[in-house]
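The complex appears here minus one protein chain, its other protein chains still in place.
This part shows chain A:
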């Protein structure tokens, strides 16, 4: 009995980071908001560093509700795409070189997006994670939650539905 030697850790990391960079790095709007992602295995945490440009109510001040909505939508679509790509990237069906060269599969399309504002967004960094509650062949349901200082006191939660791109066989 023998099993294949595990891959060197840097090869695994390079592949997974490249997939993430290809997904999020090439989207102008994600750069515009300044969102980046922390990756731990297949779990992603989106980070939105605070800037004055994100303010919606200058008197409080508070982060614009539209920014919070966009942050959760970006988190949802990138998390969903990353999970969707994961198997193909891990199995080598999608090559790292192709991703790095910018050859991206098509992204899921948002069908609808619902957001609940739970607390006003304070002028500081925000974090978000998404949970894919269903990822079917055509449709996906995703929940996402954003928080700031305290993970147990979310600033907003969202529910979104997506139309999945067709698999290229």
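Methods note: a residue touches a chain if its C-beta (ideal position, glycine included) is under 8 Å from a C-beta of that chain, and two chains touch if they have at least 3 such contacts; residues count from 1.
The rule is short, and it goes like this: contacts and distances are computed from a predicted model.
> Match the chain absent from this complex view to the correct UniProt protein name in "RNA polymerase sigma-70 factor (ECF subfamily)", "Thioesterase domain-containing protein", "Peptide/nickel transport system permease protein" or "Metal ABC transporter ATP-binding protein".
Of the names offered in "RNA polymerase sigma-70 factor (ECF subfamily)", "Thioesterase domain-containing protein", "Peptide/nickel transport system permease protein" or "Metal ABC transporter ATP-binding protein", the absent chain's UniProt record gives "Thioesterase domain-containing protein".
> Would you indicate which residue among A:13, A:93, A:109 or A:124 is in contact with the undisplayed chain?
A:109
> By the contact criterion defined above, which parts of chain A meet the unshown chain? Give residue numbers in ascending order.
26-33, 52-58, 62, 64-67, 69-71, 73-74, 104, 106-107, 109-117, 120
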